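Sending over a structure as structure tokens; questions will come in a sec.
Every protein chain of the complex appears in place save one, which is left out.
Take a look at subunit A:
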Amino acid sequence: MRSKELKRQARFIAVGGVAMALLVTGCAENTGDNGEGAQEHEQNTLDIIGTAEDSVGPATPVEGAVEGGEITFIQNSDMAHLDPARNYVSTSMMVGQGLLYRTLTGYREDGDGSRKVVGDLATDPGTDVNGDCTVWEYTLKDGLKYEDGTDITADHVAYGISRAMATEENDEGERVPMYPEGAQFLLDWLDPANEYVGPYEGEETAPGIAVDGNKITFTFDSPRCETPFAVAMPTTAPIPPDKDTKGEFDQMPFSSGPYKIEERVFEERTVLVRNEHWDANTDPIRHAYVDSFVFEYGTQPEDITTRLAANASGDENLATFTPVDSSQLSNIVGNKAEYEGRYLEGPRKYTSYLNINMNRVTDLAVRQAINHAFNRDRWVQVNGGEYSVLPNTTLMGPTVPGYVDYDVYPYDVEKAKELLGGETIQLRYAHADTATEGRIAAAMVDEFAKAGIEIEAVPIDPLDWYGQIADPDNSFDLYWSSWGEDWPSGSTVFPPLYHSRSIPVENNYPFINVPELDQKIEDLESSSAGFEETAAQWGELGKEIMEKYAPVIPTDIAYGVWISGSNVGGHYLSENISTLDVTKLFVREP
């Protein structure tokens, strides 16, 4: 999943509260001791595809949970998209899939660190009919209902997918997607040639989909062994054709999940109340402890943290998806005990890289030298410490099964100098034009200089970050980007990041273009060997890419810390979405 927003944005600083802070701070000494330190990610098991038994509801209860009450989420801005065909941003996916609609499969997280893809609407994660991953069959459970009490059918699932592929004619007479923002994997597999025009003007059902009673079958022209994951994306949410309001569906999706929209004022507030027709016994993933969820928008990240930390009277039922603002991070984690019961922390799935522009830095030895000269400890320090980012040396992060731990180019200034043959080189390092990024850039200038690499720090507009660096003709040598996998497999890491077809439309920011590598990626993508076997191969491929091409410097894994009001219980870090798991929350004293 794309982490489109630049995580470190300019911070505007208000002077309020300074006097009070002065009083509490006093003349303490900073010993640098931060308690036990951040948590490492637990190695991920390959056993991630669940069974039909796992797919039976209800979900494993959350300890101490009680029913009732209301939780209010405070956020900076409204959900990016709620239409399942367009929903592809983490917090929107958490609200959409956690509360409003169900999909063919989903991720069952029992609260003990385990994660399994199980049947959600379907009875199991999918049946590979021919054993070669080309035909997948799903059977819908009984007793599935929408918010108005009508039945959810396989036809509606097929319509939802077909609708996501709808196209329209633009001013130049070309056919363009109507809902381009959503996840495209399943859609591309079903219609690789992009010939289907969508249900509004063409066939009601997309090619490759067949419906028979409560069964839906997908037929692909090459093996797609990761179909159980692909159909867990929001695009397989059921939509009855007569409820399809097209553009307006984004504001008011028709609910098949445990909650429905009662009130929605865009960028102001959204109120969700129970969907009485949702049956917990059909749902292995979701809980519905809380009577209603309210989302209020317009609070700055810094103020969200301040308000939640204060936990004032009347604010005990507040929660947020926004991690603790970096400006207040050291204070919150330094006083964890104060936030007991309303504190959550853990590594997230977003891995960050400093891309080396291979159109400009063409010499492998130079790219290797840059890697050796990168002081990762300093990077973590100047980025705010291990509660902001954890050091990482791999292309595929530890949240992905098949993760291989390697450090191909450990920090070694002498080695870097040797690779450069004693010469000095100049590099242009692009960074967002903010105070924080400016300091990080200054640190990089200092560090790389030790190996004879002169860094020219170039500030660029943070709002146009990806627009600038995605241009293959850009004038920079080093620049940051971040990526989180769509589902726990290398197939959603390597193709979008290192295949030449992802220049410039996807996220291949080092512009690596090696036919041999493209071939390897394609082979793994269409391998019929099954998930467990390919998972490990993806991990190894990452190491090979670093050894042979060194297209990026892997820098870090994002780390998140969340707090909420004291009356909110059930904090859990969803591995799938990598944020506060909304389905497990409850109100302690409703």
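Heads up, the rule we're going with is that a contact is a pair of C-beta atoms (placed from the backbone, for glycine too) under 8 Å apart; a residue touches a chain by one contact, two chains touch by 3 or more; residues count from 1.
Everything below uses one rule, namely that contacts and distances are computed from a predicted model.
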Task = Using the UniProt record as the reference, specify the protein name of the hidden chain from among "Peptide/nickel transport system permease protein", "TIGR03546 family protein", "CidA/LrgA family protein" or "Putative RNA polymerase sigma factor".
result = "Peptide/nickel transport system permease protein"
Ask   = Which of A:80, A:364 or A:457 touches the chain that is not shown?
value = A:457
Query = Of A:380, A:419 or A:478, which residue touches the hidden chain?
reply = A:380
Ask   = Of A:62, A:294, A:329 or A:585, which sits in contact with the chain we cannot see?
value = A:329
Note = Those residues of subunit A that touch the unshown chain are 10-15, 17-18, 21-22, 24-25, 27-32, 34, 302, 327-331, 378, 380-382, 384-388, 428, 430, 433-435, 438-439, 441-443, 445-446, 456-461, 468, 475-476
